[in-house]
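In this view, the complex is presented without one of its protein chains, the others remaining in place.
Letters A and B mark the chains in the order given here, with residues in each chain numbered from 1 onward.
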Amino acid sequence: MTVKTLLNVEGLRKSFTANRRTVHALNGISLTLREGETLGIIGESGSGKSTLGRIAVGLDTPTSGELHIEGCRIDTLSAPMRREKLRQCQMIFQDPYSSLNPRLKVGRQIGEGLFASGESDWRAINSKVRDLLARCGLEKDFAERYPHEFSGGQRQRIAIARALAPNPRIVVADEPVSALDVTIQAQILDLLAELKKVENLSYIFISHDMAVVARLCDRVAVMHRGRIVECGPVEAVIENAQHPYTRNLLEAVPRFGRRRTGQRPTPVTLPQHEDGDNFVTVSEGHTVLQASASTCRGTGQ
Amino acid sequence: MTVTTPQTVIVSAVRRRHIPFSVLMGLGLAFLIVCAALMSFYIAPFDPMRMAAGPRLAAPSIQYWFGTDEFGRDLLSRVLVGGRLSLGIGVAAVLSGLVAGGLLGLIAAFSGRAIEAVLLRLIDVLYSFPDTLIALALVAFLGPGIENATLAIAISLVPFYARVTYGLAAAERAKPYIEAARLAGISSGRLVRVHVMPNIVQSLIVMGTLGFSSAILSAAGLSFLGLGVQPPSPEWGAILASGRNYITKAPWVLIFPGAAICLTVLSFNLIGDGLRDLVDPRRKGR
Partner (left out) sequence: MNTPFLRVRDLSVTFPAKGAPFNAIDRISFDLARGEILALVGESGSGKSMTSLSIMQLLPGAAQMSGSIEIDGQNIVAFRRRQMEDIRGAKVGMIFQEPMTSLNPVLTIARQMTEGLVRHKGLTRRNALTLARTCLDDVGIPDPDRVLSQYPHQLSGGMRQRIMIAAALALRPGILIADEPTTALDVTVQSQVLDLLFDLKTRSGSGILLITHDIGVVAETADRVAVMRGGKILETGSVDDVLHSPQHDYTKSLLASHLTVDRSMKQRRTDREETGA
């Protein structure tokens, strides 16, 4: 029983040039998102995870490499065709305070997605909007209010409703709970999990927090300096981390029951990867980057 | 919980009675000037064109508050009616300049890299010329007269407004809520109209106020040089031009229109500066 591949990137590279300095944000990323799964992308600042997310939804274009959505190659399409296809991918941003337009009513902002999908009757749109708000755990009347009247958690729910309006198949969530209080984080994660089942979605979940990824994701790809260094099912990667960077990351997460000793930490030397490096299979679906070349794909069951 | 619209900074400042004194002064002055200009035909004691309404070059007196000019025309009436002309040119020029320049700036910001690069270079080159110079060159090309002068001033303001609008639009463009709107799949036109404009309108109003004083100065300058409003129309600059020769004999012919220009420019600058301080990104955020 083959599971359909929804999104597929191959050899993705992205470089930014500013003031005669070039930053290589992505150095050859290859990934697959299968239908119905939640793929976690974990990495620290500078890993390129946000850039990857932005390319997946079409906010940025790759310098080279291919992007396929539902089997259709995106980067060669014309702009209107691309917009059409990319509507299948929506995004939830990190900062709930800047991701909503302060001058528009909440309902209007959510409704824009429906309007662009072809619905022109605003009465129908408004009723669908109220419906979406309810599904995201908000009161229907909130549609008439402005963003500044809401808390961070509520705003993020509004942002989720907005992302769902165009009826996407794929949702890229870029650190959706990092800016929220701890007690609210759990609620939003639960909401995301529930919506995934109800709305039949697939997620690309970008985060720097291993605990969050462990909670929500099926597979995880660990990124470091623009490359995927380890990829596989969440249990496998966390319980049997192979790459020194992954181990470092897991080790650094604060946890109960451990105390600081004040010992000067031994600097961990991380391997320098080249473009030709290969992936080595550790176990079913679990691969690690070493000094050879391959791609990280989730193999079927 | 009642619905509250997001208050513009200006409105909330009014509510909190936090308006700086300079802005109040500017507003007061501007109000007086605008009222006087609007009602000029009713309150002017004499027909501004009527020659020999009084003795030639008479000093200010109870009968002739501002004195008379070399043709015996009442200066008060001429300055009042001239206000209508000057303000009218200012408003017309600023509105058209703002619309045209604004459109240019928005197109530059939302049309893709190639067009943006070309338009920006163009705007920058034009912006490097002083606007009065541009107006001068255009009028020299088009010929004198009030319509041409207004057109010339409007065009001279376009680079400024294009630049300002581009800056504001480019800043908005990078914001997550605009990116989210783009993701929804709406057209660029709709993006600008519905999502971007409400956020930049406030700043544009402030820029409009500041451009207004510049426009009035340009108009006066052009008329002074004989290129704008033609005599006997009493535009302030024109009055100054004709009074130029009498600076020692009858200085009032220069003082009153000159003061009118100064006060008008001052009042709108005070308003514009005050508003700009309020709208400053420093005060941004929740």
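The rule we apply is simple: a contact is a pair of C-beta atoms (placed from the backbone, for glycine too) under 8 Å apart; a residue touches a chain by one contact, two chains touch by 3 or more.
Source: prediction; values computed, not measured.
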item	value
Among the chains presented, those that the missing one touches	A
Candidates A:Val9, A:Val129, A:Ala143 or A:Ala214 - the one touching the absent chain	A:Ala214
Contact residue for the chain not shown (choose from A:Gln185, A:Ser202, A:Gln242 or A:Thr287)	A:Gln185
Omitted-chain contact residue, chosen from A:Glu10, A:Glu44 or A:Glu119	A:Glu44
Contact footprint on subunit A, counting only the chain that is left out	44-45, 152, 181-183, 185-186, 208-212, 214-215, 234-235, 238-239, 248-265
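Keep in mind that, in the parts below, only the chains that are shown with their structure count from here on.
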item	value
Centre distance in Å when subunit A and subunit B are each reduced to the mean of their C-alpha atoms	49
For the subunit A and subunit B complex, residues of the former touching the latter	57-59, 83-84, 86-87, 89-91, 93, 95, 97-104, 108-109, 112-113, 115-117, 144-146, 148-149, 159, 162-163, 165-166
Subunit A-facing residues of subunit B, complex	1, 3-6, 175-186, 194-195, 198-199, 286
